[in-house]
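Of the protein chains in this complex, one is absent; all others appear in place.
Think of it as A and B in the order they're written, each chain with its own count starting at 1.
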Amino acid sequence: MAGGSTSGGSVKADTYAGVRHWLLAPSWLVLLTVVVGPLCIMLIYSFLTKEFRGGVVWEFNLAAYDKFFFDRGLFGDEAPRIEWTYISIYWRSILQAAIATLVSLLIGFPTAYFIATRPTTSRALWVFLITIPYWVNLLIRTVSMKFLLRDQGPLNAFLLSTGIIDQPLTIVNTDVAVQLGLFYSYLPFMVLPIYAAVEQYDHRLSEAAADLYASRWIALRRVILPAVKPGVIAGCILVFVPSLGSFLAPDLLGGARNFMIGSLIEDQFKGQAGDWPFGAAASMILLSMVLIVLIVAARRQARAKAAGGEV
Amino acid sequence: MNTESPIAIDVRDAVKRYGEFTALKKISLSIKDNEFFTLLGPSGCGKTTLLRMIAGFEDVTEGQIYLYGDEIEGLPPNKRPVNTVFQNYALFPHMSVLDNVGFGLEMRGASKSDARRRGGEVLELVQLSQFAKRKPSQLSGGQQQRVALARALAPQPKVLLLDEPLSALDLKLRKAMQIELKHLQRETGITFIFVTHDQEEALTMSDRIAVMSAGELQQLGKARDIYERPHNKFVADFIGETNLLEVSVDKIDNGHAICHLGGGHSLTCNAVDGIDVGTRVHISVRPEKLFTSDAPSGVESLKGIVKENIYLGTDLSTIINLDEGPDFTVRTSNSERGNKRIFEPGAQVFVNMEMGAARLLVD
Partner (left out) sequence: MSSSKTDVRRYPGFLSVTLLCLLVLYAPLVIVGIYSFNASNSITSWDGFSLRWYAEVFTGSESEKFKIAAWNSLFIAIIAASCATILAVLAAMAIIRGGQFRTRQISQGLVSLPLMVPEIVTAVATLIFFNAIGFSRGHMTIIIAHIAFCVPFAYMPIAARMQGVEDSYEMAAMDLYASRFQAFCRILLPLMIPGIISGFLLAFIISMDDFLITNFVKGAGVETLPTAIFGAVKQGIKPNIMAISTMLLGLSIIIVSLSYIVSKFDNTK
């Protein structure tokens, strides 16, 4: 592993080098048993056979994955056809998460840039304002959003009273509501990394660009954006990944017609479906997708760093 | 050499390796009791590594370090009777100045009140008694520096290690602190080991200087020796300003070497061991050892044309190009300029020097 100084700060500090294994032992123990171990068990469960009251029978097979990808008819004896139900749920989830990410970026970038260019004294306060909602219970925020967007809710009441619309807008239980909910859930995740990147950005570069006849918007595209790209990518990942597996926003705002991955998985364990191996398999597929996104991003970052040297 | 004073620190064949990289290549040196000793060299030369090895923050890969005759390798820093003044001072930000100074005493078993009382005495020594209650962040850089000094001196260490402690101060304050440090060393009688990359600072303060480069000891000696009689090209170049010329040795005769400078010019200087006829070596001539005139004068005279005069305040620096040969820089003190002629660019002059001004260097 090269250097390792990227995220750990000064590697030189070695005050506790002699006891580091004892210091790490508790977190290794907890995280290996409660996070890594369970993920491995989940992988095993995805190859087991379902029991009807929930739970599993210890017989290994590929039934869960087969159910995900292929339709073999009601009695399982027909020629396999591609099963679109689940693939389309995943596809819709990717699409919803992508739209939420894009909207977050469009709103989040100017916000982050604006905050980062405030005087240092008021900057902390702006950041604080942006982060507060994140620390408010996600469930409460989602419920609040639903309350606001209802057909008879305050938003519609306001729009009707101003005469902008003459019929209440139906937002809840549509894709738009889910996207709004996701955007609302994870917006601070977009703002904060971009803010951190812009804060590091040397604004004399913009002055140099302006001096060399670049307009403000060209400077933004040609000078600022390339410089803060790592922050933008980090922000997109931080919004996209949790959106992909989110449960509350699609469940509360999307309704039954707008099923997303989170609801599909939840249904296998807490709902009517009760198919644990299938839920485990669906989780594995989601986890793999997330890992691919993370690995690709990490690779690109490593390559950019190797090509451009340390910033 | 004064053989009576005991050896405070004795470094024997010390080697420090970090994986593939060798930071120190077999260094041996002895630092005498009650000495102001300076480790001088450019950054990355290993001087700080050596200091940290003496303090106990780095282990020694090979070799030994003795403190007043006892081997200290393997002892953690808190078991070594040496204290450090850190480059960034490392004053504990959450403690008052007085608690900082008393910390070492307290750790050595003194009661809190004892530590405070004696800490107060040391604070007095550095004239900071009135700031005892303040936090370090409320002091100026120079004051913080003195607190760091007081803190390291309070437990009365056998050896005080100073890691570029003046580098963060501005020029005037630095000059004042250099003298204060020197006085403090004489008053306390503690051995000081001072690390710096500033050759002027080293010359000002030190009893002896060890010049280091690339993990090796280049020369060890008194300030005057190092400046006047550099052993090699690195030392001559690093300490002060010099005319460093590549020459070939034409003849060695009766302890004198005649060196060819190019363009038909030659120079006679004292021969040194390890130099043979025909080899290409370097000679160093300090610019202030040269003087100009319109007719040959002194033991050696070289003819050339003035290229440029550079006014330096105290001195005038004149660059002279020898006919078809190398450039020479000549420094003339402005105080004496009244009776010296200034040659304008383009004028023909002679560069003169006395015997011994040019020194042959082994690489």
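Here, contacts are C-beta pairs under 8 Å (C-beta built on N, C-alpha and C of every residue); 3 or more make two chains touch, one makes a residue touch a chain.
Quick caveat, the model's predicted, so the values are computed rather than measured.
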{"item": "Chain not shown, its touching partners among those shown", "value": "A, B"}
{"item": "Residues belonging to chain B that touch the chain removed from view", "value": "55-57, 76-79, 82-84, 86, 88, 90-94, 103-104, 107-108, 135-138, 151-152, 155"}
{"item": "Chain A residues that touch the omitted chain in the full complex", "value": "1, 4, 7-21, 23-24, 26-28, 30-32, 34-39, 41-42, 45, 55, 107-108, 110-111, 113-115, 117, 124, 126, 128-133, 135-141, 143-148, 152-154, 183-184, 187, 191, 203, 206-207, 209-210, 216, 219-220, 241-242, 244-248, 252, 261-262, 265-266, 269-270, 276, 279-280, 283, 286-287, 290, 294"}
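Just so it is clear, only the chains that are shown with their structure count from here on.
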{"item": "Interchain centroid distance [CA atoms averaged], chain A/chain B, Å", "value": "58"}
